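I have a structure here, written as structure tokens, and I will follow up with some questions on it.
Removed from the display is one protein chain of the complex; every other protein chain stays in position.
Chain IDs A, B, C, D and E follow the sequence of writing; residue 1 opens each chain.
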Amino acid sequence: MTSIMVSRIRRQQIAQLIADGKRLDGRGPKDYRPIQIESGIIGKAEGSARVRLGKTEVMVGVKIDIGEPFSDRPNEGVLTTNAEFVPLASPEFEAGPPGEESMELARVVDRGIRESKAIELEKLCIIPGKKVFVIFVDVYVLNHDGNLIDASTLASIAALMNTKIFKYEIKDGEVEKKPGFSPLPLRDVPISVTFASINGILVVDPWLDEEEVMDARLTIAFSKDGRICAIQKGGSGTLSPQQIIEAAHIAKEKTEELREIVVKS
Amino acid sequence: MTSIMVSRIRRQQIAQLIADGKRLDGRGPKDYRPIQIESGIIGKAEGSARVRLGKTEVMVGVKIDIGEPFSDRPNEGVLTTNAEFVPLASPEFEAGPPGEESMELARVVDRGIRESKAIELEKLCIIPGKKVFVIFVDVYVLNHDGNLIDASTLASIAALMNTKIFKYEIKDGEVEKKPGFSPLPLRDVPISVTFASINGILVVDPWLDEEEVMDARLTIAFSKDGRICAIQKGGSGTLSPQQIIEAAHIAKEKTEELREIVVKS
Amino acid sequence: MTSIMVSRIRRQQIAQLIADGKRLDGRGPKDYRPIQIESGIIGKAEGSARVRLGKTEVMVGVKIDIGEPFSDRPNEGVLTTNAEFVPLASPEFEAGPPGEESMELARVVDRGIRESKAIELEKLCIIPGKKVFVIFVDVYVLNHDGNLIDASTLASIAALMNTKIFKYEIKDGEVEKKPGFSPLPLRDVPISVTFASINGILVVDPWLDEEEVMDARLTIAFSKDGRICAIQKGGSGTLSPQQIIEAAHIAKEKTEELREIVVKS
Amino acid sequence: MTEKIVLVNEDGIRTDGRKLSELRPIKLEVGILSNADGSAYIEQGKNKILAAVYGPREVHPRHMALPDRALLRCRYHMAPFSVEERKSPAPSRREVELSKVIREAFEPAIFLEKFPRTSIDLFIEVLQADGGTRCAGVTVASLALADAGIPMRDLIVACAAGKAGGHLVLDLNDIEDKEGEADIPVAYMPSFNAVSLLQMDGLLTIEEFQQAINLALEGCKQIYALQKEALKAKYQAIKESAEVTEEE
Amino acid sequence: MTEKIVLVNEDGIRTDGRKLSELRPIKLEVGILSNADGSAYIEQGKNKILAAVYGPREVHPRHMALPDRALLRCRYHMAPFSVEERKSPAPSRREVELSKVIREAFEPAIFLEKFPRTSIDLFIEVLQADGGTRCAGVTVASLALADAGIPMRDLIVACAAGKAGGHLVLDLNDIEDKEGEADIPVAYMPSFNAVSLLQMDGLLTIEEFQQAINLALEGCKQIYALQKEALKAKYQAIKESAEVTEEE
Partner (left out) sequence: MTEKIVLVNEDGIRTDGRKLSELRPIKLEVGILSNADGSAYIEQGKNKILAAVYGPREVHPRHMALPDRALLRCRYHMAPFSVEERKSPAPSRREVELSKVIREAFEPAIFLEKFPRTSIDLFIEVLQADGGTRCAGVTVASLALADAGIPMRDLIVACAAGKAGGHLVLDLNDIEDKEGEADIPVAYMPSFNAVSLLQMDGLLTIEEFQQAINLALEGCKQIYALQKEALKAKYQAIKESAEVTEEE
């Protein structure tokens, strides 16, 4: 009862402010929290980055292995995205196999990378139909203060941008590592923008308190050339078609800002 | 307490009728509920059938893949039978990994097919010791109103009877699909008959209410030539040796009727 | 409450005796319970032994298979140690996947065998980088009355000492079994000694009642030439550095006695 | 992938003979399973999907019960034989994600607050998959909920639009989904003009996206009419059978 | 499979030297584990099987407790080293099925209604398997239950009969089980002429089946006598040790 009442009051307070175009932490409706990106911090990983989005903190490590291609894509490398809600990140997270939230996070991050064709997977074939590079993108949430999707997408693309692949040669059908590395071939930099809808008003980059009172969540990712490459609506509220289109326009603008931050980092 | 009393009253009612050679739904002790078989309904599956046995409804899909043979049967295809108690079939079923009931169902259905040697597994070898056809029989229970074993056996055999295998050729040790299909080679049509023993009296094809009050369950499957190919007793009651032999005679007769229905479908 | 009080009284009683250099079952601080070793009792296993240490009873079976080597040890066989707390061994054991206790047991037993290089793994390579012998040591706890580590180590080494490997030849890159066996090549006989620390006093081979009141557990394993090959401290108490060194000296002496028993068995 | 399949020919006709903004044939049946509190069946193209509802009922395990509303649970699941290559019956990550977004699509429609401390369990079983199963699953689940007598603000209806062979198309089939340029599944409450499920795979400009959304909503409205017809047919049947009973 | 093994020679002698209706040598021991409330050990041919019973005891988890009787739980399990190829310790589907039918075999024998809200846990561990482990497991589990003092209507005894090398045979060993024509495990309460476990693999006419069942029941009766002897030996030993104690 008490926590329901607290949440109701909190909701009114947050919603009231948002109706006036303000937010509890002083941001405007289209403002992101401060973004900090550190790249290449895990030397044992082929690629890595840590993103701080306000107090939200996500680390991504990229590991590369050799494996089999999918039977319907014999000439392409394989991308595997996984997300862990590490229990030190939030009192709500529990140790154990991934739940629906972390599976959704991994799949939305994966969708942005995959649909924008950011990784040139066709360049990652070693022996057609037999051996290809497998790219593991592991999203590791270290502190959850809202908007994990955008923080994870930023960290993933930043990590992919500093990923290197070992050189190799093929001897008798076996792959042998050679000294040296080449960069992972990338052709795009997908960026997502996530909105919370609170009492019908959209704000970008919701922090945890806003996520707790939001009706719906909407994520739109854009490729470099300004096309939408992935969308995910979440939460138990609804959106009007007009809101969705409006969000797409705002998101396009914001992704350009965010992409610049990633590319510069 | 209440539900125990209700079940006691129900039990008395059902048992009383059965003692008089009658059943609550009007059938005689050796009568099956109406049987409806639809074959080939899932085009994406290599074989399929739906069986309605009264209100019990089971769908079976057969999928065919290429895999390795068992090391002690290098020249034979592999049969794998699985049963899912799909949660929409009953308020008692829960989503999750298979429980002991569905494992037993799968194993009893499998036993009938395997022991009657219904599938000519020795014709399903592609490269001895290396590659054989793997036949997946997936039993999917859609509505549970009793006697899942017989409904599932009927649906499995009906599905196998319309199963087709893609043609192939071997190029450099690799299997390549060719256009066209041939039927799955079958040599038998095993049919099971399940009894409930209620206060010492046997009735065939128990519906759910009878299963809930029965002491023991007995399933006997027969091959085409009138030999027993599988038996499974279930439930926490006992049977006398005389009852078992009596059941075998009744079952033999009933399997002939049921086999005719399947073959005609 | 009651069980806490009982345990407190029990603890006082056991600790009091130990302070006087005595134990509830009449042993001295450095005395093992009677040890009984039966070897080669499971004909289907390549090696086996049953050890009774007082009422503690452990069976170990060794199975041998052919598998792939680890990529960083392409010329060596693989040792895999597993421990099952079989539920019939104790009212505390539950059926299900291994818990932390049984994983620790398996890893400590494994450590003694591995670090003493007891098995000549480099002689168990069949085709370098491709096929090696895999040695499965399965520890099966049948009755738990304390000191599972020492009983399991004894049973494992006794089982390995009677393990035989089938002869084979390589035809076209495939391994074929030939008639006859050779013994598993062993170069050492690691033996562990486990202490309980109760109110600061060390006793060897704690039985279950002592384990329930002990502060800490300390296991030290020695190789044949008198070198320490594995240590594991357990329990939520602490040990002084002096106690640890003292324990090492006692353990060295006891392992020589125990090794003689195993070798003679 | 090597040879590009022609998804739309020069006459604007799709691989299955449809026009760009044409739905696949849809068949709906309500109340087809005897145990479930509500059930329905859909065929949309080659999709064959069952939905069933149990509840409102006691929650197991009990600690999951909510004090102020019903707990809505949803399982979207594919039969092992529903797709080209046999699917393991264990839920895949895709199935877990779709179960979540479908549950979220229904939460705003159901009067959950009327049934505190209970659960409403929604099961969607894909028996044969042919592209657009989540949308067809939402459409049929909506009927199962209605059949169970669960009070709803509106029926939820779903339909995808997208881009295939360079054209915006409605209700993508399997090959258009796999080989096309974009797919946008949308779930919708027509009476409220409210979108409750929205996803997108692929690449579209904002303009294309806007058109595609509108196309999807048009599709939703057509299917909404079919849903209502299917329910009416069911009630009619019940009414008639009741009258027959009374007359007897 | 290529060369057919001769399971019964022209003199009617089986691969292990037995006659057609001869049991394998059986060794039974009661009360061999100190922690369990009851335990027993069987060797039947090369089968080596332990059984232990805990209970009646408090049920964990508690919600499984039954208001009107004890909850009987049974685990039939094979040690990884009990068979030719190492078996994973995780329970296989076969082990799950056998655990179920063995539990059902014991339910009619135990006075479960005397111990409401408790559990009786029966563990059968196959240390070495040589065909017929479920029957030997039932036979030994019966002794473990008796050793635990669990009141039973009758001892359950089990034995298989079947067909191998063209002959009906009693108590099939591993090779007869694998290469033979049929195997019928039967569990039986001799005092009630009641069968509580019955399965069959293979192909038999009804006539053959009837003869095989009778053969299995004959086997059961012989083993029943051995069970009673084993219990008597145990009680004798207890009595003697009690007398010794008294005399001291």
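Just so we're on the same page, a residue touches a chain if its C-beta (ideal position, glycine included) is under 8 Å from a C-beta of that chain, and two chains touch if they have at least 3 such contacts.
Source: prediction; values computed, not measured.
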| item | value |
| --- | --- |
| Omitted chain's touching partners, listed by label | A, C |
| Option from A:I37, A:V62, A:I231 or A:A247 whose C-beta touches the chain left out | A:V62 |
| Full-complex contact with the absent chain, from C:I66, C:I228 or C:I261 | C:I228 |
| Residue, one of C:V58, C:A106, C:I119 or C:M214, that touches the chain absent here | C:A106 |
| Residue numbers in chain C that touch the chain omitted from display | 1, 4, 72-73, 100, 103-104, 106-107, 111, 115-116, 218, 223, 226-241, 244-245, 248-249, 252 |
| Residues of chain A in contact with the chain not shown | 41-45, 48, 55, 57, 59, 61-63, 65, 82, 84, 86-91, 94-95, 97-98, 136, 138, 140, 142-145 |
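By definition in this document, only the chains that are shown with their structure count from here on.
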| item | value |
| --- | --- |
| Chains touching both chain C and chain D | none |
| Shared chain contacts [chain C and chain E, defined touch] | none |
| Chain separated most widely from chain D, comparing mean CA positions | C |
| Chain whose averaged C-alpha position falls nearest the assembly-wide average | B |
| Chain contact graph, described as a line, ring, star, complete graph or other shape | line |
| Pairwise chain contacts, counting only pairs that touch as defined | A-D, B-D, B-E, C-E |
